[in-house]
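Every protein chain but one is kept in place in this view of the complex.
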Amino acid sequence: MSLIKISGLKKSFQGTEVIKGLDFTLEKEKCIALLGPNGAGKTTILRILSGLMKPTEGDITFTEAKKGEDIRDFIGYLPQFPVFYDWMSGLEFLSYVGKLAGLTGKEAKERSLELLELVGIIDAKNRKTAKYSGGMKQRLGIAQALIHRPKLIMLDEPVSALDPIGRREVLDLLEELRKETTILFSTHILSDAEEVCDEILFLHNGKIVESGTMTDLRERHQQAKIDLFFRGKAEKYANFLSNHELTQSVRIEGNKVSVFVKDVSLARRAFLQAIAEQNWPLEKFEVSSMTLEDVFMKVVGK
Amino acid sequence: MSQWMTLLQKEILEMWRNFKWIWVPITFILLGVKEPLSSYYLPQILDAVGGLPEGAVIKLPTPTAAEVLITGLGQYTTLGVLIIVLTTMGIISGERKSGVAAMILVKPVSFQSFVSAKWAGSVLLMWFSFFIGYLSTWYYTGLLFDWIPFIQFLQSFFFYALWLTVILTVTIFFSSSFVNSGMAGFLSLVVVIVLSLVSSTLSNWLEWSPAQLTNYANEVLLDNGIPEDTLPASLIAAVFINVLLSLSVFIFRKKELAQ
């Protein structure tokens, strides 16, 4: 079941096209990561979907929304840097947005307390939001996105501003939430996307360059890979490896060379032989499958 | 309607938390009692300063109660307007700049309610402050000079308040059009000054201008009755307020909330 359909979505700022034609569908009760480097257009997409920005071209259709219905009823949104009325307490702010979203005063308060408990800042419920730390603001931001039980919640880089502990807690919270709603969250951190989500949309220069579930992606990009770890810089050995007839491409990172090859068993034999002959200081030799990072680097063409 | 009330309640609560409900009325009272007190005590003040040569006879005609009230009201068209503009200019632009407007407007909140509730909150504060400020002018003038009939006080209050509401709405309009509060305040003052100047220099042609309402209020106090141009001027003021408010909503909706 699809929840939201996006077709031909484009957005320009002062003549520069930032989003260059997107088509995708979000399925119900899935967790989807919008993954891409900084400047790929992640924030812009989320802002358009939340109604804060208008697309230059294209359509966004909420499958369940009747004609003329406010799609903001279905959406919860957490911006990258959430801000609140600093003279309100966390509880007051939540109750306020709850009432704005159509809850009665009593419902809003109950729901607010429930959410403050869920995101773990119930102890600070009566403290002014001006006194909240960055992590607490992020949690309050998640709580306010959930207040009206939206069908879709969109989170813009929910963990990038947090310390490792806060990040862990928010990721665990997302794991919880995905049981109840559809989550679309943007991140530039591969492991976060891999950990929480079923599906990944790779965004690069305003376009979706690849998408699918983790398994899909692995299958589609399956390519034998051999990682060689050397003592010292790996560059001087890379030349030989990249000119080898079995090699398709090579990536160097410090003392590691990743070689994508056509045939693993042939390549393994050939490489090991060469290494032994030339007495290279090899520390580790690994035949591995592609990681998300490899797929990412491959699709963005690096 | 209940959403609009929620928005209005938030405005009212905010004005409690930042003490606007206390300091704006007090400021208006102090502004209002200045004129009757200083006119009444002027001879004593001059005496105490003692700057006059021996034997000089000070002949100050005692102003009438109506004159004192009119001069007192004049305070609100200058310092009063300044305070209204300065306290209102950031009401929408400030929330947009900080990003909190975006937090609120991703919820199913109507833009019209968002703007009009802010307008209503500011109008309440302004009418309340101006009422008790002007009431104290009236009271002190009565105490120290002569009592002006209360009905004339009420009539002149209403005409003045209507003009001040026009000014406030102009400020709300600029506040929803610009992210920079200072710019919004500056433009509001420019518009108000131009409107007042044009209306007073061309008063023969612009009898229906809302800016003339202050003169009509003065006429009421001078016991000349309500001038017949008051009704059209008030109606034009009401239409102007409505149009400006709709324009504010229109512009605010067109602007993207995130840059």
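Read from first to last, the chains carry the letters A and B; within each, the first residue is number 1.
Convention: contacts are C-beta pairs under 8 Å (C-beta built on N, C-alpha and C of every residue); 3 or more make two chains touch, one makes a residue touch a chain.
In this text, contacts and distances are computed from a predicted model.
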Per UniProt record, name of the chain withheld from view ["Transketolase", "Negative regulatory protein YxlE", "Autoinducer 2 import system permease protein LsrD" or "Monooxygenase"]: "Negative regulatory protein YxlE"
Can you tell me which of B:140, B:160, B:216 or B:252 touches the chain that was removed from the display? B:140
Which of these touches the unseen chain: A:18, A:65 or A:83? A:83
Of the residues listed, B:87, B:212 or B:234, which one is in contact with the missing chain? B:87
If the missing chain were put back, which residues of subunit B would it touch? 18-20, 22-23, 26-27, 29-30, 33, 37, 83, 86-87, 94, 98, 100, 140, 143-144
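Everything that follows uses one rule, which is that only the chains that are shown with their structure count from here on.
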Parts of subunit B lying in touch with subunit A, wherever the complex brings them together: 2-3, 6-7, 10, 14, 17-18, 98-100, 102-109, 256-258
Which subunit A residues qualify as touching subunit B in the complex? 47, 50-54, 70, 72-73, 75, 77, 79, 81-85, 87, 96-97, 99-102, 144, 148
